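One structure, as structure tokens, below. Some questions next.
Missing here is one protein chain; the remaining ones are kept as they sit in the complex.
Entry: chain A
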Amino acid sequence: MEADSKPKKSGARLCCVCTQNRAALKRPKTLEQICRECFYAVFEEEIHQVILENQLFKPGERIAIGASGGKDSTVLAYVLSELNRRHNYGLDLFLLSVDEGITGYRDDSLETVKRNELQYGLPLKIVSYKDLYGWTMDEIVKMIGLKNNCTFCGVFRRQALDRGAALLKVDKVATGHNADDIAETVLLNILRGDIARLSRCTSIITGEDGPIPRCKPFKYTYEKEIVMYAYFKKLDYFSTECIYSPNAYRGFAREFIKDLERIRPRAILDIIKSGEDFRISTTTKMPEQGTCERCGYISSQKWCKACVLLEGLNRGLPKLGIGRTQGLNSDAKISNGMVIQEESVQEGQLFCTNQVNPEDQFFGFYICKK
């Protein structure tokens, strides 16, 4: 413990890096005691190293930063423009925002992004679900309820980002996914049995063979540290949870990871490491990439997921495209090669299955034959 001759306040520790200033915080990642200046430095330097080691950017590239107004994207915009200046990445940075049409949540966060545009001097583009798809999330939730709404929003947002990126004519999209997000995704994919996604979800760059590659500079950055950085730097961000999210399955994984971080902070990085190291055979059936017949977006099925979901919405079939084929149980019968839920369908009725069958021309419309 501190010697009693020290004039400083009792319990005051020195920063373990510069040993000059008083330590202002404990780093969530390493539990080191560190002063503010050194924290900024090590935070920014670690991200700079990730960018270099993974060759995320090339000089002269136009980069769209997925900006929601939340802490991750705000800090990403701030740090990227700072590093771009400091280390001469030579990048043209833009802010790209998606308006899902969630009143009380999204309109507030969009105001934050508009302020970021002015604060960081980065041009902003906003794309909205209403313009792209004809539906806002509010309308979607009214129709389908609160159980699968995150599926809709996630699928629509991905495409919206790509559309916006194409409009901006950028070379890459950078998103603010942090270490906690990726660790949650690894766990979720294990829990849900998605081996194909499990092999891809830890990649720092995805979609290289598609129109617009995406990268995640915050892959190894802890969410708590992002919050700390934003707090100390007094960055302007919008900090409320999406009002539709409480029922998301991801919540289970998130709770668990929070508890895990308390016992062993490095566990988050360990999960990511496990995800990278999983022995997944390259001959594991990976989806083949084609294009959607309806809209031309990339897709592994005849229709892209967004089109399937939209069709469901427009026809009043909210379950279309939701869920997976169930494991065989006593309620299921196999008909036309597809597993269906028997009890809801009568003989001769036209019905849709809950999965797009790649062999068929159309997604799962069948006449029931019992």
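What we mean here is this: a contact is a pair of C-beta atoms (placed from the backbone, for glycine too) under 8 Å apart; a residue touches a chain by one contact, two chains touch by 3 or more; residues count from 1.
The working rule: contacts and distances are computed from a predicted model.
Missing chain, UniProt name from the options "Cytoplasmic tRNA 2-thiolation protein 2", "CCT-beta", "Hemoglobin subunit rho-like" or "Eukaryotic translation initiation factor 6": "Cytoplasmic tRNA 2-thiolation protein 2". For the chain missing from the display, the contacting residue among A:G66, A:P217, A:G275 or A:G312 is A:G275, taking the whole complex into account. Of the options A:V42, A:V227, A:L260 or A:L317, the residue whose C-beta touches the omitted chain is A:L260. Seen from chain A, the chain kept out of the figure touches residues 186-187, 189-195, 198, 252, 256, 259-260, 263-264, 266-267, 269-271, 273-281, 284, 327-334.
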